[in-house]
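Before we start, here is the structure in question, set down as structure tokens.
Every protein chain but one is kept in place in this view of the complex.
On to chain A.
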Amino acid sequence: MAPNSIHWFRKGLRLHDNPALREAVKGAGTVRCVYFLDPWFAGSSNVGVNRWRFLLQCLEDLDASLRKLNSRLFVIRGQPANVFPRLFKEWKISRLTFEYDSEPFGKERDAAIKKLAMEAGVEVIVKISHTLYDLDKIIELNGAQPPLTYKRFQTLISRLDPPEMPVETLSDSFMGRCVTPISEDHGDKYGVPSLEELGFDIEGLPTAVWPGGETEALTRIERHLERKAWVANFERPRMNANSLLASPTGLSPYLRFGCLSCRLFYFKLTDLYRKVKKNSSPPLSLYGQLLWREWRGNPICVRIPWDRNMEALAKWAEAKTGFPWIDAIMTQLRQEGWIHHLARHAVACFLTRGDLWISWEEGMKVFEELLLDADWSVNAGSWMWLSCSSFFQQFFHCYCPVGFGRRTDPNGDFIRRYLPILRGFPAKYIYDPWNAPESVQAAAKCIIGVHYPKPMVHHAEASRLNIERMKQIYQQLSRYRGLGLLASVPSTNGNGNGGMMAYSPGEQQPGTNNNNNNSHCESTQSSSAAQQQQRLQPPQQPPQQQQQQQHGRSNRHSHHSVCVCRLDTR
């Protein structure tokens, strides 16, 4: 009896390079492609309208492509764990396929579904195609430990075989005898909902700067590669004012939703490089964007005593910090769903170690809501990195909320575009309008403190305070007693300690244990007698220590009770 299959779309919203989908079709009698959507969550979830719209466009695109193969997409309202048993019975399913999801939340969900499937006698086939490499293999290669640093990750990658080639796009011929039974009322039962149906008010919503879908993705990748070869000759493009704007060749949201296969991108990039550079071997740096999203390194998270300040967080999230560079970026993020990666660095730094000293986890949540390409792990990892909560990373470079923007876009066009209220300011003052003389403000029809907020922090003072704090924290952790800033961060390059050792009289006498409950990320058994090699271990401490540790979802503080609902988990 030819099996009846379900292919379960979560990410991987494409028909090209989709090995799991092919497994669903291969030798099957019927195939149904499903996507789960829980509409009740749309309004209350921590996911903004841009991400929903992008997703719905992806689903429409899938549906359209499947129609060409005499199939359809089945959008199911509800949760997989609740609905699958019914579907298994109703459709007499004996095979379930899906793409492997390495996100912590995804793994949990899939384990539960696998169990359900087993109980129902359904064969489950899982294929890796969201990442270039099998991440478990990498961990194995690293001695059963995830690589702690990105550098280490790159080294491991270079020892692996190249990624597998993308598989062929699902076609009529491959479908063969496999059919999809479609009812008359398919549209009503299983059609892709609209934004309004999900509870969004779309009045005045501008058209999407980033239209979702596989078709759009495949068009973009061609444009992207043309541009790369023509413009940069594969050199790293210099950051300029234009880079800040959304590009019609930008690919990150499409990679994140899986409209574009990373393997396809990888191989096309490689081919093009070889063609242009006459068959030379591409360097690892060529794949920078692709590799960063693979690194599930679980970097050691340093516990930093962040400030809890909802008011300040809100100002940052709502683009009311009084720093035009920061506010313009956050405005673009909210309006369009994408910002340049250096812009991300700028606002992330401002929120955390640069100025506001607010927890990176708060920033991560805001990005999750607004950013189209925020894969959970990448988002968390990047935030941890940027806030310098990631142990092996230098923290000295601070992005100035005035200077950095000014150097990137001296004329200030980016500011004027997203903060029209500041249009009247000349380039000289547009990054720090509070320093403009009253006459200039009046001429610009924008009085600072009235029409646009005053700066919420004094940057110089905040930087002074914060760099000192970071240094103290790191020195405590790395047990470095010297004066060097750089040497406070332990290096895995074996750089050793630089700087001169300072005599610190009156420091805590070793041997007497004063610490009650807050040691940063170390074992609490500290004593002079036990001068163990205090190499930090990935957080595995007794329960009372777990305040702010791994970015594992299940380890969030209890007071972060926000249900962060994700689109692809239905």
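Going forward, a contact is a pair of C-beta atoms (placed from the backbone, for glycine too) under 8 Å apart; a residue touches a chain by one contact, two chains touch by 3 or more; residues count from 1.
The definition used in the following text is that contacts and distances are computed from a predicted model.
Novice: Which choice in "Auxin-responsive protein", "phospholipid:diacylglycerol acyltransferase", "F-box and leucine-rich repeat protein 3a" or "Elongator complex protein 6" gives the name that UniProt lists for the one chain left out?
Specialist: Spelling it out: the chain absent from the display is recorded in UniProt as "F-box and leucine-rich repeat protein 3a".
Novice: Please identify which residue in A:R67, A:R86, A:K115 or A:K151 touches the non-displayed chain.
Specialist: Once the missing chain is taken into account, the touching residue is A:K151.
Novice: Just to verify: which one of A:S382, A:Q441 or A:Q475 makes contact with the chain not shown?
Specialist: A:S382
Novice: Specify the residue from the set A:S359, A:S389, A:Q441 or A:Q475 that touches the hidden chain.
Specialist: Answer from the full complex: A:S359 touches the omitted chain.
Novice: Using the touch rule from the top, list residues of chain A that touch the missing partner.
Specialist: 150-151, 235-236, 283, 285, 288-289, 292, 305-309, 341, 344-345, 357, 359, 378, 381-382, 385-386, 393-394, 396-400, 403-404, 407, 432, 435, 458, 460-461, 463-465, 467-469, 483-487, 491, 493-500, 502-509, 511-518, 524-525, 527, 529-530, 544, 547-548, 557, 559
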